[in-house]
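A protein chain is absent from this complex, but the other protein chains hold their places.
Think of it as A, B, C, D and E in the order they're written, each chain with its own count starting at 1.
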Amino acid sequence: MMHEKPILIREDGLRHDGRKPEDLRPIKMRVGVLKNADGSALVEFGKTKVIAAVYGPREAKPRHVALPDRALIRCRYHMAPFSTDDRKSPAPSRREIELSKVIREALEAAVFTELYPRTTIDVFIEVLQADGGTRTTGLTAASLALADAGIPMRDLVAAVAVGKVDGVLVLDIDQLEDEYGEADMPVGIMPNLGEIVLLQLNGVLTPDEFRKALDLAYRGLKEVYRLQKEALYRKYYSGY
Amino acid sequence: MMHEKPILIREDGLRHDGRKPEDLRPIKMRVGVLKNADGSALVEFGKTKVIAAVYGPREAKPRHVALPDRALIRCRYHMAPFSTDDRKSPAPSRREIELSKVIREALEAAVFTELYPRTTIDVFIEVLQADGGTRTTGLTAASLALADAGIPMRDLVAAVAVGKVDGVLVLDIDQLEDEYGEADMPVGIMPNLGEIVLLQLNGVLTPDEFRKALDLAYRGLKEVYRLQKEALYRKYYSGY
Amino acid sequence: MMHEKPILIREDGLRHDGRKPEDLRPIKMRVGVLKNADGSALVEFGKTKVIAAVYGPREAKPRHVALPDRALIRCRYHMAPFSTDDRKSPAPSRREIELSKVIREALEAAVFTELYPRTTIDVFIEVLQADGGTRTTGLTAASLALADAGIPMRDLVAAVAVGKVDGVLVLDIDQLEDEYGEADMPVGIMPNLGEIVLLQLNGVLTPDEFRKALDLAYRGLKEVYRLQKEALYRKYYSGY
Amino acid sequence: MSLTPYEFSTVPRLRKLQVINSLRKGARIDGRGFEDYRKITIELGTIPKAAGSALVRIGDTTVLVGVKTEIGEPYRDRPLEGVLQVHAEFVPLASPTFEPGPPDENAIETARVIDRSLREPRAIKLEELTIVPGRKVWIVFNDIYLLDHNGNIVDTSMLATMAALRTARLPRVVSVEGDTVIIDKSTREKPLPVQLSVVIVSVAKINGYLLVDPNIDEESVLDAKLMIGVDEKGRIVGMQKTGQRSFTRSEVDQAIELALKKAGELHTFLNQALAGR
Amino acid sequence: MSLTPYEFSTVPRLRKLQVINSLRKGARIDGRGFEDYRKITIELGTIPKAAGSALVRIGDTTVLVGVKTEIGEPYRDRPLEGVLQVHAEFVPLASPTFEPGPPDENAIETARVIDRSLREPRAIKLEELTIVPGRKVWIVFNDIYLLDHNGNIVDTSMLATMAALRTARLPRVVSVEGDTVIIDKSTREKPLPVQLSVVIVSVAKINGYLLVDPNIDEESVLDAKLMIGVDEKGRIVGMQKTGQRSFTRSEVDQAIELALKKAGELHTFLNQALAGR
Partner (left out) sequence: MSLTPYEFSTVPRLRKLQVINSLRKGARIDGRGFEDYRKITIELGTIPKAAGSALVRIGDTTVLVGVKTEIGEPYRDRPLEGVLQVHAEFVPLASPTFEPGPPDENAIETARVIDRSLREPRAIKLEELTIVPGRKVWIVFNDIYLLDHNGNIVDTSMLATMAALRTARLPRVVSVEGDTVIIDKSTREKPLPVQLSVVIVSVAKINGYLLVDPNIDEESVLDAKLMIGVDEKGRIVGMQKTGQRSFTRSEVDQAIELALKKAGELHTFLNQALAGR
């Protein structure tokens, strides 16, 4: 079925779900949600729900993949079969393979891998419900899980997607805005350092729009970062 | 095509093929039927025809799978493409993967694996013609092949399926009875020890029916065990 | 679509493309066409266009496949997705697996593998455009690439397919002649030694026809061999 | 091909001793009695985008089940029935010993044991899932997702499956013209026709002792295990022996008695959880 | 990707010497002459549930072929012909060197060589397998199952294939309405339209000697082998050189002469076996 494009920016300037262009969706973060994993986190951006687990540093398996001078990061972004509108086949899609790489590279920039030569750090991201922004939610969760596992990092990684819908730049697009919008730009940064570790653009932007979109992302990521620190604090300092 | 359910228990109380409820099908067993294998057996229950071969104990391949304190058993239950009514694709089905495990676990209980640490014992079961009871026929053949290979066992394993058809508990169900019956319960035991190494129930039974079904299995397995010993005797003592 | 069989031998005795039965197609050969490979060659027979690359002798990967007394040859014949009339799936077909073996065995006979124990010699053949005779063109290219890599050989290997079309034995059949002809017989020889390293027959020939077909192949291969030597000469002695 | 699992050979002797010594004293390493389950929690509707879903924990073992539905064709030999597919994924997130890849024999066995315990007693009225007889039916995917593996995956997965199926609702069928069926995926209307509730009770045998709901330490040393499917009427609707050792006949009889008793409790617990929504 | 087989490098030198010394004395290690086959037996109808089947032994090499038929669609470029599919599986039961997995290059080559030797001379009248032109045809699966590998798989497989195909019968077509074809799978009626018999004779070259039907020890040391398909009219209907060394032209001529002679004997043997049923 092809659907008609819905109205994404209403006459009052608000988005289809009532948010202002610069609003994030309601965000929930919880750290240490799994018993077996060395570190874990559950992060929700609106209806998008992602869980991440970290195992390691541990012995590389098989051993010959080990790196002499740093930890090897193994990263898998994976979607549960029931996470998508139509059931997803469990076999890794090309999209999942690409996103596993993009997320791994974002984390490589943050983790002090040189502290653990010859070991493996495994990052497993499972999308439980997908409603737009799963890769950025997954990256945000993964960096919390790494912190929960006690793995030293230059900084946490906070990520969010900005988009252009009905000609307007908006923060934290959901699935509907992604599907019918003009651009989707996932951004992951180390907020304290201000550095960009993930950046993709799917869509069309003028150079000027691109700069404004990046500004918008930075603004939103300040809040995401605050929530990340709060979630870690809740687990480690408040006895929750 | 959907077929109407055939009559499984006739007015005279006999089954569709003329057997009484407690009758086995005609059984053939032959040991040592292959030249390359260290042990082998061909077993037929009615039209069901299964061949099993054993290689080992031999060096584990690849070596890193070897176990420090016992032999590793590798077991494959596999159906020939021409064994089924519709041609079966040669790729292992989920059913074959499950049955390989169930049969392996039944054999683990019987073989003195601790006598051969760091080695592999390979058990390959090929269903040549399937007409019900292939896993039990395969397990029966595998235990003969192990004996033929000279591998010490606590006891032989004898196996058969009992079923419930048209409300009657019957021994050694064939494909038609499996397909249209109410329950199929494969049972594998070490007859001399009386212990159960394989037990599955696909269907619905009351607890009381279950006990009676197990009784029926034990009764039939006495005969299967006798035929197994006879087959070994024929090969090793009668010069046949 | 099924097409009617076209006329393959015209009234004037010439073939559908104007060649005489004993004519080769226009042939191009170029050696050393790739920078990374240790040796490479691009060979065209008419519209058939094949590139071959050789890496090695180099360390065997994984190491346990290495042979104690000779180099291991790894050979892959592969077709580009755009090389065929209908797009070819990139996964190796049964045909490609068979031809990789047939070509490898032809090269094994020519290469002094015993000079490089414990190493690997990799031969990668990519069919860029297929119009009949891809395996023979590939083998011809592979032997040039081996020579270009400086790997000692008993002799070059020259290969061509002869066929029987409309009852006439013809040299170097193209795709149309292969498809509608009565026989396709790829032949690979070491011309200086006169020995046969590849020989297949797909089709029907009387013993007498077979001998004449082989004669025809030998005659054509004299010319192929001349062109191979010329191509090597151009690269190594003419500064081209 | 099935291989003796490596873990079986490398369980630390000390752990084995602890488990057994504990049983000898009449208790279990985590303090439970032989017939006690760990704490069970059931969360419904965890995945609102699915037709049905439930997150079930038994102790620290956590399973999420999502039910999806789509329109498809019936099996050729069942033209008048919908299709139920049960799959299980043991994702590497759930255990330090799991690796990514297609389902292994354990995941496949889990899915198939649960599938049969639903299919054999006709827990779902598949004939009510027909839309165009012989042509178009509902396909129901029951995906079992193991999130944290601390023993007794099957009982947990069955509970989560049952909770998800019993709360699942099908989207509205907007129109049917010939073989073209239009549905409105955003809706959740008719409940899935579940006519029978089933639970599975796994009884472990360790050194001759029988106990329910083995935790992961107990599983690592058990001799054998009997997974017993029991419906709400107290009938046995599936069974599977697993593990590398054997059961005596009387052990099997005891295990079934134990399973029937615990199954009643699980059914009650599940019904309460579903009533409470 | 094709790799030099490991075995080739690790054949014990002693075995090689034995094989060659034997040949020098004009005999083979198992006492046969250069032109002698091992004992051949043909058992028909081994798999009654298949449309056709045969178990063939050449010496200890054992191959079981089962032929199955089903209704399907023709190839797009052959709308008026049935489909023949030849597959070979070298199951691990058959040799200590085989591992489970998808068919390797040897199994694929075996199947394809046999397939071509049937297809090229039109041994089966595929056009008689059409049911609804362009839409529905018989698909014939010829599955080669190697049970015991002691050399010369291809000749054995071809004999078993031919015996199975020539004794195969198609089920009855009950009705054809449009594209819907109903068959009665329990029946075996019309023989498969086999119009030509084919055998394959493999001639091995060892140290310059040519011999037929190499056993497994001879195969492990051979230089090259020519598999030659010959039909009942004495025509060459397929050929494939294998092995890591070369043939001279005159060796090829001799091999063909030898093959034509032995093929006649194999055809006679096969016809007798089929007449005797």
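Operating definition for what follows: contacts are C-beta pairs under 8 Å (C-beta built on N, C-alpha and C of every residue); 3 or more make two chains touch, one makes a residue touch a chain.
None of these values were measured; they are calculated from a predicted model.
Contacts of the undrawn chain with the visible chains, over the full complex, involve A, C.
Residues of chain A that touch the chain left out of view are 1-2, 65, 67-76, 94-95, 97-98, 100-105, 108-109, 113, 183, 185, 190, 193-207, 210-211, 214, 218. Not every partner is drawn; the one left out touches chain C at residues 1, 34-37, 40, 47, 49, 51-53, 55, 58, 61, 76, 78, 80-83, 85-87, 90-91, 122, 124, 126, 128-131.
By our rule, only the chains that are shown with their structure count from here on.
Separation of chain B from chain C in touch steps, taking the shortest path, is 2. Grouping the chains by touch while chain D is set aside gives A | B, C, E.
In this assembly, the chain whose C-alpha centre lies farthest from chain C is D.
Matched by residue number, over half of the contacts between the chains of B-E recur in the interface of A-D, chosen from B-D, A-D or C-E.
Comparing the chain pairs A-D and B-D, the larger number of C-beta pairs in contact belongs to B-D.
Between chain A and chain C, the centres computed from C-alpha atoms are 51 Å apart.
Those residues of chain D in touch with two or more other chains are numbered 1.
A complete list of chain pairs in contact reads A-D, B-D, B-E, C-E.
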